[in-house]
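Quick notes on the structure that follows.
Only a single protein chain was left out; the remaining protein chains are all shown in position.
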Amino acid sequence: MGFLKLGEVVLLFDQRSKKYLVRVDPAKEFHTDFGKIRLSELLKKDYGEEIQSHLGRTFKIIKPRISDLISKIERPGTIVLSKDVGQIVAGTGVGPGDFILDAGTGSGALAIYLGYLVQPNGKVITYEIKSEFIEIAKRNIELVGLNHIITVKNKDVTQGFEENEVDLITLDLSSPEKVIEHAKSALKAGGYVVIYSPFIEQVQKVNEALHRYSLQEIKTIECLTREIEVTKRGTRPKTRMVGHTGYLTFARKI
Amino acid sequence: MGFLKLGEVVLLFDQRSKKYLVRVDPAKEFHTDFGKIRLSELLKKDYGEEIQSHLGRTFKIIKPRISDLISKIERPGTIVLSKDVGQIVAGTGVGPGDFILDAGTGSGALAIYLGYLVQPNGKVITYEIKSEFIEIAKRNIELVGLNHIITVKNKDVTQGFEENEVDLITLDLSSPEKVIEHAKSALKAGGYVVIYSPFIEQVQKVNEALHRYSLQEIKTIECLTREIEVTKRGTRPKTRMVGHTGYLTFARKI
Amino acid sequence: MGFLKLGEVVLLFDQRSKKYLVRVDPAKEFHTDFGKIRLSELLKKDYGEEIQSHLGRTFKIIKPRISDLISKIERPGTIVLSKDVGQIVAGTGVGPGDFILDAGTGSGALAIYLGYLVQPNGKVITYEIKSEFIEIAKRNIELVGLNHIITVKNKDVTQGFEENEVDLITLDLSSPEKVIEHAKSALKAGGYVVIYSPFIEQVQKVNEALHRYSLQEIKTIECLTREIEVTKRGTRPKTRMVGHTGYLTFARKI
Partner (left out) sequence: MGFLKLGEVVLLFDQRSKKYLVRVDPAKEFHTDFGKIRLSELLKKDYGEEIQSHLGRTFKIIKPRISDLISKIERPGTIVLSKDVGQIVAGTGVGPGDFILDAGTGSGALAIYLGYLVQPNGKVITYEIKSEFIEIAKRNIELVGLNHIITVKNKDVTQGFEENEVDLITLDLSSPEKVIEHAKSALKAGGYVVIYSPFIEQVQKVNEALHRYSLQEIKTIECLTREIEVTKRGTRPKTRMVGHTGYLTFARKI
């Protein structure tokens, strides 16, 4: 057992299971509707312990998991949801040591989870053309402590990648079909490219490109998750669900 | 560049994109409907190169990814599919260093992918009561080279776990509700338990137990994936799909 | 060609395709955000013609279809949606001359569409125990002009039905399992009972009762519809969808 350290990122759970991500900082207070918390007090606490607000409310101190961090990062637009990230990761067998390219970065959410998984010897290079997204992504990568694993490049990938012998390339772009030839050059034999596309027209074009450049094991899926409500009144699927995020197209260089 | 080593596990792709998992072994031949391959010849080859069968057919030599290995392991019954593994992994933020308990082992497929992800410092302990499954799981773990990460225990988890300060517990058992109290004791603060259940009655009972033992962030989902066919004739979802595998229930110790 | 008659129920479409259901009434004005319409003027119009509001906005006069009427009826709670009504109707082959029992009535929406379909020689008897629903249902039945086909009875069907030789019985009740024995007595050979249940516990109980009373061709389904957006930006399923309404259980007396 020890104490939390200066700058450490910590999750606080209140008694309604509401979560807050805070950084240990002796100079700051954190405001919630359950009262103010002096963040300097965290220096005398450890994970699993509790801290009180000035209103006497109790908050549990939890070491955040990567999924907690991603759920709390700054996001300018939509991010690839956990349900789709899971399909990418398990469908391509992402793991330690993988060398991954990602474009476009957006808020960096996908790059961050991939970067987390390839530790300690893997690398993620994420390409983005909009500088405002790059700033946000860099802040998010710093927050989760993955600067040594993830590099953000401000470059248009329709002009090609600078890397090769890559295990996985993930594309979340408006015209992914323009990147397939470059993706094939960058991949190692057995490597995957995965394209995330909200629109079916993108799926049609990217499939055409994947066939043209002789990628193998081409497969497009959509993933739907439905929540089941289990209450005293009874069990049933939730009335509302997410009907669509994006299609996922997988292909492999052989 | 170098040469493949004795005992190395290698993926061969024929020209129809059919995959074969073989082990480099100078004493053996591998039979396919495209002809016989002398496995001793692999000692003079490297990944990305090709090998010929005695019928002159070409096979590409690929370093298998963990997903290739899992798709080829010995399986006595059904395994948790990639679509559901992806939900577990991304939904709980599995990654390097995690300490994971898994029950029951079955063929070991889930334990293997979790073990792969927690490298190099994490651990997976997988519990199984049927000794015939234990033998199969051990062979599969040896095949993928994860003996140093994954331990198989022949023990009934309704009697409790021997570990604590655990990050994640995965349960694929007929009566998971009998294990929830033990799971709570074994988990660290912030850790997850995930239950895979084919039947809704199991979901009902396990939700009741999760509430009884005050687990938090309780959520049951089902995950459906649908393949989209993109052909010259047109684009449409495949006519047949998997309508159900199992429900996934997530909960967290706070 | 002729003129609309006093008391006739008419659909008005404004230029945004917004629909209004009005009754021809010389004494009344109808207020919309596109201006007031004098309903007396409808007496000089026919279907397919147009009418102006005092703001000069044009409204198209359309003869309402039964689906228009049902979408505009008074509803105290939720109604069985068109997607589920379609499954009931096509799955059991509802049509002219059928003799149908329905319980509980609610707003009468299901009884109304069934009553419409069994014209001119069929009958629908709908049972309801709550008198406030009976008043609403009667107003709705009067609105669509089906008083001669549909009878509302204020009676608890767990005590039995008063009819027999029935083609179809529809149940939308909290404890449908208590009515299965009575449903079987009332049905003719070849007739169907269809149970609509929001909760899976109701499905479990009603299936048990259907087996106990030897009903045949027992089948439970859920029906999901997903809207596809086709816009200039591209084609994709809508982001949000209805994830659940109710399960439909079909069974037949042989």
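Letters A, B and C name the chains as they come in the text, with residue numbers starting at 1 for each one.
Simple rule for what comes next: a contact is a pair of C-beta atoms (placed from the backbone, for glycine too) under 8 Å apart; a residue touches a chain by one contact, two chains touch by 3 or more.
Here the structure is a predicted model, which is why all the values come from computation and not from measurement.
For the chain missing from the display, the contacting residue among C:51, C:117 or C:180 is C:117, taking the whole complex into account. Only one residue from C:40, C:82 or C:158 touches the chain missing from this view: C:82.
Although one chain is not shown, part of subunit B still touches it, namely residues 198-202, 222, 226-227, 233-245.
Taking the complete complex into account, residues 11, 13, 17, 47-48, 60, 62-68, 70, 82-83, 85-93, 95-96, 113, 116-117, 119-120, 167, 188-190, 200, 203-204, 207, 216-217, 219-228, 230, 235, 237, 247, 254 of subunit C touch the chain not shown.
Definition applied: only the chains that are shown with their structure count from here on.
These two copies of the sequence, subunit A and subunit C, are related by a rotation of 180 degrees on CA atoms, to the nearest 5.
The mean-CA centres of subunit A and subunit C are about 46 angstrom from one another, to the nearest whole unit. For the pair subunit A and subunit B, the distance between C-alpha centroids works out to 22 Å. Across the assembly, subunit A contributes residues 200, 222, 226-227, 235, 237 that each touch 2 or more other chains.
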